[in-house]
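As you look at this complex, bear in mind that one protein chain is not there, while each of the others sits in place.
Note that the chains are named A and B in the order they appear, and that numbering of residues resets to 1 at the start of each chain.
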Amino acid sequence: MQYSMVIDLNKCVGCHACTIACKAEWDVPADKGRNWVHRLGPAKTPEGLASTYYPGLCNHCNEPACVPVCPADPIEKTFKDKKSGKTVTMEVGATYKDPFNGTVQIDKARCLGCGACADACPYSARYINDKQVNEETGSEGTVDKCTYCMPRVSAGLEPACVQTCLAGARIFGDLDDPNSEVSKYKKKGAKALTSKNVNIGSNGLYYANKRDMSLLMSSSAPKTMPEANMRRILMAKVKPGLKKATRDLGLLGLAGAVAMKGLSDDE
Amino acid sequence: MALNLTRRKFLQTASLAAASVPLAKVVTAEAAVGKSPFTAPGSFADTKTKVGGICEMCFWRCQLVGKVRDNKLMKLEGNPKSIDNGSAICARGNAGVQLLYDKDRLKYPMKNVGKRGAPKWKKISWQEALDECGKKLSATVKKHTSKAIAMFPHGASAKYPMHYFEHVVGTPNVSEASFFQCRGVRDYAWLSTIGTGPGEHVDMANAKVIFGLGCHFGENVHVSHAKRYLKGLENGAKLVIVDPRFSASAAKADIWVQIKPGTDTAFMLGMMNYLVQNNKYNADFVENHGVGFDEFKDAIKGWSLEKASKECDVPVAQMKEVADLLAANAPNVSIHPGRFSSWYGNDFQRGRALGCMAGLLGAFGVPGGFVKGKGPGGFGKVKWGHGHEQHEALHREAEIHHQSPAGTPTDLIRDCAINSKPYPIKSCVVWGQNPMQTIPNQQKTIKMLKQMDFVMCVDVMPTDITMYADILLPESSYLERFDYIKKGTQWDFQDKQQQYVSARMPMVKADFERKDQVYICNELAKRMGHEEAIPVHTIEEMVNKQLEPAGLSIDKLVAEDGIHLQPGKDPYGVDEDFEVQFYNEELADDQGYHGAPTYVPVPQPPKGFMRLLMGRSPLHSFNRTQNNIWLHNAMPENPVWVNDKTAKRLGLKDGDKISMTNSEGVKSGTTSHVKVTPGIRKDCVFMAHGYGTKNAAMTTAKDAGIDDQKMITILAVDPETGCHGVRNNFVKLVKA
Partner (left out) sequence: MSTGQSVKLADIYKFLAQAIRYPEADWFNDEFLAVYHTLLEGLEWPEGAQVPTKVDEQSLEDVQVEYTRLFINAVPHVVAPPYGSVFIDGSLNGVTADQTRKYYREHGFDITSNEFPDHIVTELDFVALLEEGEEGSSEEFLAQLFRPWFDQFRAKVLEESQDAYISTTIKLIDFFTREEEEGD
């Protein structure tokens, strides 16, 4: 199973309801967002004058750049598939990709708030919520982002942004199911925001006419992977024995104040 | 203080013990917290769902449910049972939670112990506040008769007190000022064309062509209306958008007509004349339902496509393409009447032209055309009885404003009060309206208020007008009270015909000492000697009385999840006696206006200036929402759209910070940034309304973006209605 969100820009009217519903649902600070709507254009494209929107959110990528950079000490976590009852046990940091539903999630209890994952995301889909202080780790904030509303979905509800969309422009479902709406959209030509250098299996897809698609891609598809990211991926791949040192190093390089607190706690 | 003193040291050294009165003795209040068993708060899944919400972030009024925990409203959602908005609500609707808990909201009755305009507020009890209001209003009536009370109501909560002051107290000086700057001109233009106000009753979901003059759906959001529009597009309707700007709707259009601002009526006349001259109109419909067609035909015959093309700066070929497209798909076309229509001061004629175009195409009562849904009926009315005193309204005596609505025009009340001519007006009741911003010329409004013996305001927020109140009363908001009955039909007329009824119910109890309009008004009535006239004793009783004849009640609606559904009626078809007044004799002969739609040219920008166009952002309802912290953060500024070639000439780059000066030398004061785009004409700039407040009360919105209202100093008065066109103002951009 791989959850996915398709946004049909032929329907989207750019009303921002999705972003405000998300704020209400998840107590997102007013000046931050788990999702966003950017108005694009009017601008000339090779297909003609275009104006559309970039309603963005976490793409729950197949090869998420945010997951390997997490410096939190890994733990063993057992995932259970609700349907089949199958289990998988993996070693995960504070952010991980769920092996059964394909979503990328954050373990807030273990998040150090260092922001490495936020820096690593080419879509800037993560932010630090400085109101979510983590007393366990001593961090002065934890990372937050779209969860595809998994707590709502588990309760049988639609994601908050999907429910409030007056245009029916947000379609949520399973890409592994060939009969799902999202799969049908993919067959029709819904595309991820990818480029030559950024192609990490985004499961957020956009459907639009030619001129709008042209404008969306040229303005909003990330052109490069964030630079700092490469260094942190390397650091995060250091042997397990060096994990703790890596974490401190990673922290020092990222967020001084948090690191100092973390270090003095260790003394 | 002693420098090294800590509180623990202080406790040991303090001489408090020696005091004659112990601390505890002067503490009289009950502690605000006390022991109780611990209960864990739940997640979103542990909230209770309150049904019966009806939104009022704008006046479309979608149906809501509230997610409530510990009497705190956590979230608003569309009522899933709704056949209107469904589970969807817009950004503003979602942000209603932030209005409910806005820190500036009024909380307690207050008395002004300072001056009007420079108030010093003191929190007082309801008893004291109401006594004072009753005493002062009664004194005015006693001294000057009842017409010496002026009332400025607005919104659902003001209906009940408005009727009290009109009928029981008996003052004709009641005025809803919102008419003059918004939809009034459209309503009266269509009224004199098809005999009814048009609302936005076009069956876009089932149209073959949707024609919008300046309509910018998407930037302007009303949920079920937007659903109709999107369904139409999904069903393959061709979309024609006429706008100087590549708006949200133009971006989805098949044909974008980049018209020169102010020339819309010429555009319509050119197309109508083309259809008439080439026999491409619906002759059967015109034969059966048209009035004055020959006079109309004669009046517009000079409008060749070439002439119109020149006036409107639109190619002949494109005008012909649009006209042919409309004719080929008639009668299943939506000629959208628009909504906000006070544009250039020639707007009554534009409204007439739109109605006549729909008539030429026969686009009434057919799928895709102008169709009014057949909603539920049989509701009760809650009426105040009529009192002894009744007076003639000012404008009826003066015989002016023929196409202006019933009620007394605000400026007449104001002049009457200031001059005490023909009589004095000495008390003022403001209920949910902000006349400081709804009527032009604040100085006159202040003068009117200052000469009053008494001013009282009832509101949810400390708006500008409340600064002039002697007594200020806090009202419960749309999320904390019962009142408005919302009824209608499913939005897609091709779906199963259904009717719905719902009544506004509170999502949470009113915090602090806020009260509803029935309580406040009844208490006033008691103090003014009208206790026997009181029609209902509580707001619930009022709603139940309205619902009862239809076989409903609040309890019944709650049991039906907030919305009652019943079978509906086919909305299509036109009555035999339905008429389209192509030429309106009453307008021409009795009132001295043009009988057929007529184009009146508008002033053009002076050299070096550009016309200022304003429109909507989907995040704001006028200025009402600009301080909402969620909505503000979603779009903190209103970018000023500037044509790319103009920008190059002015040396402006996308994102440059600018301020504005208008042709009368008024400066914007605040700044915004420019959006450089090929999607707007060179002779105009555009920005969204609802930004740039200088009011320090608006802590979130203050100084963010530019206030278009401030730049609008020239009001173009529409001769038929007296409405104020706001787009004849011209600005220069100044790099900041």
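Assume a residue touches a chain if its C-beta (ideal position, glycine included) is under 8 Å from a C-beta of that chain, and two chains touch if they have at least 3 such contacts.
Everything numeric in this text was worked out from a predicted model, so none of it was measured.
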Listed residues B:46, B:70, B:128 or B:664, member touching the removed chain: B:70
Contact residue for the chain not shown (choose from B:106, B:485 or B:574): B:106
Subunit A, residues in touch with the chain not shown (by the definition above): 27, 29-30, 131
Positions on subunit B where the hidden chain makes contact: 1-2, 5-17, 19-41, 70, 72, 98, 101-108, 110, 113-114, 119-123, 462, 464, 466-467, 472, 511-512, 629, 695-700
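Here is the rule we go by: only the chains that are shown with their structure count from here on.
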Averaged-CA centre spacing for the pair subunit B and subunit A, given as whole angstrom: 38
In the complex, subunit B residues that touch subunit A: 43-45, 74-78, 85, 87-91, 93-95, 97, 217-219, 221, 223, 226-227, 230, 233-234, 246, 248, 250-252, 618-619, 629-635, 677-680
Contact set on subunit A toward subunit B in their complex: 10-11, 13-17, 19-21, 23-25, 30-31, 37, 41-44, 49-52, 151-152, 155, 163-168, 212
